[in-house]
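Have a look at this one.
All protein chains but one are shown in place.
Here the chain labels run A and B in written order, and each chain numbers its own residues starting at 1.
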Amino acid sequence: MTAALSDPGEPPRLRGDLAIWVFILAELLAFGVFFAAYAVTRAYNVEAFNTAQAGLDRNIGAINTLLLISGSWCVVRAVQAARADRQTPAMRWMGVALLCGLGFLVAKVFEYQAKFALGLTMDSDTFHMFYFSLTFFHFMHVVLGVCILAILLFKLGRGAYGSHDVHGLETGAAYWHMVDLAWIVLFPLVYVMR
Amino acid sequence: MKYTSQAVAKPYFIAAMGLFVAQVLFGLIMGLQYVIGDFLFPHIPFNVARMVHTNALIVWLLMGFMGSAYYLVPEEAETELHSPKLALILFWVFLIAAALTVIGYLAVPYATLARITGNDLLPTMGREFLEQPTITKIGIVIVALGFLYNISMTFLKGKKTAITSVLLLGLWGLAIFFLFSFYNPHNLVRDKFYWWWVVHLWVEGVWELILGALLAFVLIKVTGVDREVIEKWLYVIVTLALVTGMIGTGHHYFWIGAPEFWHWWGSIFSALEPVPFFAMTLFAFNMVNRRRREHPNRAATLWALGTGVMAFLGAGVWGFMHTLAPVNYYTHGTQITAAHGHMAFYGAYVMVVITMISYAMPLMRGRAANSNKAQVVEMWGFWLMTVSMVFITLFLTAAGILQVWLQRVSETPMSFMATQDQIALFYWMREVSGVIFLIGLVVYLISFFVKGEEQAA
Partner (left out) sequence: MTKLLNKRADRVWLLMLAATLATWALGEGGVAGTAAVLLMLALACLKGVLVILDFMELRHAPLLWRILLLGWLAIVTALIVLCYWIGTR
């Protein structure tokens, strides 16, 4: 992993709008507080948390992680293609990213359905309160992220992004990576670690 | 002032200031009743003084919002107001309804008022802050609908900016959430839900949109910073405010019989509610530092900066202090709540309305800014009111901490009234601060009449 592969002459620059980065910080703060609340509560209910956690579907969790990571990678490739004015590949990458996001949502719905079928809800116990709260809070972010990707795809199709302007594209991409980042911590924390 | 119809804001602002004085006077009466229980008994009992104090605040803030919208929307839309005549008619309807309601509160016992206003037909009375007789509530809805019609038509025919869009969203939300006050389920838990959906979703939801839009408007005017920059901040702030504010409603579900997960959702999201206020403070100072012009109205700039700081302190910090469920378990409904309420309402909503008045009034009176002498007097008003409000808040906080300690934490808890006797000293100090606040308000009002060299508009 070597660093500095970009143009060395280019000054440091934040990709995407400053406003989205302020927003991302606020979002990460919310996730961070939620994670901390989970971890602190678990520390005093280790047995109950471990038992309840064993019932989670780690397969779907892992598949969802793969989907989000791959989605993020596709978005990176889409941005790179757009910067090089290769519009068709950019759209293709963005389309696959969108499918990854939708796939995440579908998998999550199946996962929830299985939980509801067992009669588990937010009121079942503290672990499931956190499990549903955290994953649902994240789920809503994926929904928003998917909407953003759809808009980016639509605008790519209209030729809005290219070497002349990728500001909007980078802004939306940054948000999607944040959704990915939050899940990367969420998955081991809630599904696996014991 | 670019459009003559903007002038309809003037009577709204004047009436708002009149009601502000009434609000503060009744606040002082109540403050004294905390320590001299039978003061003015039986003419003005405590519950009546409290009703007038809170309702006058709400009504004058609504008047301030309406006046501000009547001033702001035509200027942003770059067109005359749809119907200035309707705006004036609605003003008088609103003012007379408000006056009659206050007279009703003062003249007859509350139960009698409920009977003669036909509360039995559609019971809506008796809930804190929403004590108004049903007919007054219906009047408020009619005024609000007429107002929204007028503003929306102006918006639709003119230029649509981010500021007017956010403002309209806030104003429509204000009207829509008020409708929950007409529904009074018998189940006490459900009743509380609907009540909070008015009270909380107003002050920690849609009102914040109004606040953000008004502040952004004044900052564009006094700093000359690019509209795009200010609008971007506005979008970030209102998004954060709406998300944290709406889910943060959960901090009212802690002890009313709602599911337990609200302890977590309410704590976490309301703990984040200071974030948009912090962003707002940064925003105000940032824009003023990057200003591209020296606007002659320095008083308006001062009010705008004050709004950012005091809203963050009052709504953000003082709200956070008792918003976590384990803390709120002890502090719920004590003087800590009163401390938060005072500084939050003053810092966020009172100050933003005055910011707007401070900016718009001179323009409506045909000058860019008041004379230097008048502005100095106005700034004295600012400091007197703001500093005394800080002290009111600090004394109430001290009273609240002592109250929690003696009444709830202690091994040998005292009764409510015995505790009240112990914290009387803080109530006295609060009352003195309140008198200084009134002096500040009078000084502020005097500044409207100070003459001197004026700059042309």
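Observations
One rule holds for everything that comes next: a contact is a pair of C-beta atoms (placed from the backbone, for glycine too) under 8 Å apart; a residue touches a chain by one contact, two chains touch by 3 or more.
Keep in mind that this is a model prediction, so the values were computed, not measured.
The chain not displayed here makes contact, within the full complex, with A.
Contact with the chain that does not appear here is found for just one residue of A:Ala19, A:Ala52 or A:Ala174, A:Ala174. What subunit A contributes to its contact with the hidden chain is residues 1, 3-7, 10, 12-15, 21, 25, 28-29, 32, 35-36, 39-40, 42-44, 46, 50, 58-59, 61-62, 65-66, 69-70, 72-73, 75-77, 80, 83-84, 170, 174, 177-178, 180-181, 184-185, 187-189, 191-194.
FYI, only the chains that are shown with their structure count from here on.
With each centre defined as the average position of its C-alpha atoms, the distance from subunit A to subunit B rounds to 38 Å. Residues 232-233, 235-236, 239-240, 259-261, 264-265, 267-269, 271-272, 275, 279 of subunit B are the ones touching subunit A in the complex.
Of all residues in subunit A, only 17-19, 22-23, 26, 29-30, 33-34, 37, 122-123, 129-130, 133 touch subunit B in the complex they form.
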